[in-house]
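Let's look at chain A:
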Amino acid sequence: MQIDFIAILPEIILTVTALLVLAADLALRGDAKQFVNPLAGLGTVAAIIATVALWGSERVTFGTMYVVDDFAVLFKLLFLGTLLAILAISWRYIAEHRFFQGEYYFLLLTSFIGMLLMPSSRDLIMLFIALETVSVPAFVMVGMRKRDLYSSESALKFFLLGVLAAALMLFGMSMVYGFAGTTDLVGIAAAISGETASVPLLLGSVMLVLVGFGFKISAVPFHFWAPDTYSGAPMPVAAMLAVASKAAGFAGLVVVAFIAFEPVADVWGPMLGVLAVLTMTVGNLIALQQRDLIRLLAYSSVAQAGYILIPFGLARTGPGAAVVNAAAIEAVVFYLIAYAVMNVGAFAVAIAVERRTGLRSIADYAGLSGRSPLLAMGMTVFLLSLGGAPLTVGLWAKFAILEAIAVDITLFGIVLAGFLVVNSVIAFFYYLKVVRTVWMDEAPAGLPQLQPGFNLSAVVVVLMVGTLVLGVLPGLVTDFSSVISIVAAG
Partner candidate 1 sequence: MTGHDVVFVLVGLLTAGGAVLTVTSKNLMHAALFFAVTLGGIAGVFLPLAADFLALVQIVVYVGAVAVLFMFGLMLTRAPIGREALDGQNRGLAMAVAGGLFVVLSTLVIGAFGDLPTAEVTGPRIDDLGIAIFADWVLPFEVLSMLLLAALIGAIVLARRETGESGEELTVTRIEMAQDRDPDALEREQAALTSGSGGDGEEHA
Partner candidate 2 sequence: MEQPLWVPVLQAVVVFAYYLLITAVLIWAERRVVARMQSRLGPNRVGPFGILQTLVDGAKMFFKEDITPGMVNKVIYNLAPLVGVIAGFLVVAVIPIGGEVTLFGETFTLVVADLSIGVLWILALSSIHVYSVFLAGWASNSPYPLLGGIRSSAQMISYEIAQGLAVASVVIYAGSLRVSDIVAAQSGPGFIDGVPAWYAIPLFPAFLVFVIGMVAEAGRPPFDLAEAEGELVGGFNTEYSGMRFGMFMLAEFMSVVTMSAIVVPLFLGGPAGPTFGLPDSVAWVMPILWFFLKMVGFIFFFILLRGAMPRYRYDKLMNLGWKVLIPVALVWTLVTATFVLIEEAGGLPAGTRLGLAVAAAVILLVLLFGGRASAPDTRSVAKAPDITAGRTPALDEPGSADLQATDHQEVAP
């Protein structure tokens, strides 16, 4: 069997980097250990180059198990970009808190290897292993603030729920295999179409598989871990979980839902639609009450997951389904890219504030505008964008979802759109509350001036510019995301 090494070059580069980081950590002593960060950064840049080179090509390797198409490349670039940003905001944070640095970066890189594999996998086993490769290092990274009981608690919670979800998903997968006799996604689609599609057990196992992904993207009945885990984890890890890990979950969900389970889309589509409504409503309502910024961001990211789930609710099978499904995938991809830009930015600002002061309740952001105009500016842009304000990418992201709904208007689609609009209004309320605190409230005495380091400032500036530029010229991304179509490779 020929292996197309070019197709997996980004993953190989990242793996080698991870091992180098581990070796470098062994060789370096004391303060020098922090220089594993730029090493990891270099590897990431190399992986980005290797990924960009794959754009436009379509490679199938390892049988039909692994496919690199434009869909996958776009996701990989999203992950690697996030990785770069997280590395930048991790540097000082990790070095100051006396974490095990080499191990931290190794685990981070390993987790991202799993993410890179996710959108390319065309096999249930491969998908499951990729998902676990994302999760297992994350369990540990969440618990890395070992002297903090919150961190340990959140790691344990994350771990137990994560393992439960993985077990349910594996159980579902094993039964899907029982039906299809293959773990190949295309093979499954072929096997479960027709009359087998109505067997209750099949639908049950499809649900179980989706539950596993639901946990990963923290959709509502499976979201309980998210707020505690985000607030207990080291902040860069929270950013990773909120953005990259969630995007990986969505990538896997797209692949499984739209390739393998496409014949039963009539069943899971409405279900995921209901889940979307629940997720965004519950997430937003709870977010309204939060006093801790990280918890607010956590619930906001739950709500955002709800928005991203809407296009899944539109999925259908039968004649004319292809157009609708393609539009849905496109909306998901575009929203995820926008979400990554703005949410990583918001976490970057939160890290800058927390690192300097150790404070994280929203009230502590009072008068941030005076203490650090850059951070205040950044926070405002990111939060407004998360809310979907004009001139930011957030608006276009929501617009993309509405566009997907408009492709073929159904009653259910209109209901979903209605919930989207109402929820956006609710969300604005709490985003604006933070913005008001930042700009209007007076800073309590004793809070120091904030001077974020170069890395953090660079991340904040780049993401802020990205949010605004994409807000004016969304075509920069949509041009790419509209040409993608997911390659099934059968």
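For anyone wondering why these and not others, all candidates are chains of the complex that A comes from, given by their letters.
Just so it is clear, contacts are C-beta pairs under 8 Å (C-beta built on N, C-alpha and C of every residue); 3 or more make two chains touch, one makes a residue touch a chain; residues count from 1.
A quick note: this is a predicted structure, and the numbers were derived from the prediction, not measured.
Q: Quick one: in this complex, who touches chain A among 1 or 2?
A: Candidate touching chain A in this assembly: 1.
Q: Show me the residue ranges of chain A that touch candidate 1 in the complex, using the header's touch definition.
A: 1, 3, 8, 15, 18, 22, 62-63, 65-66, 91-92, 96, 98, 100, 103-104, 106-107, 110-111, 113-114, 117, 123, 125-126, 129-130, 132-133, 136-137, 139-140, 143-144, 146-150, 175, 178-179, 199-202, 204, 231-232, 291-292, 295, 357-361, 363-364, 366, 444-448, 451-455
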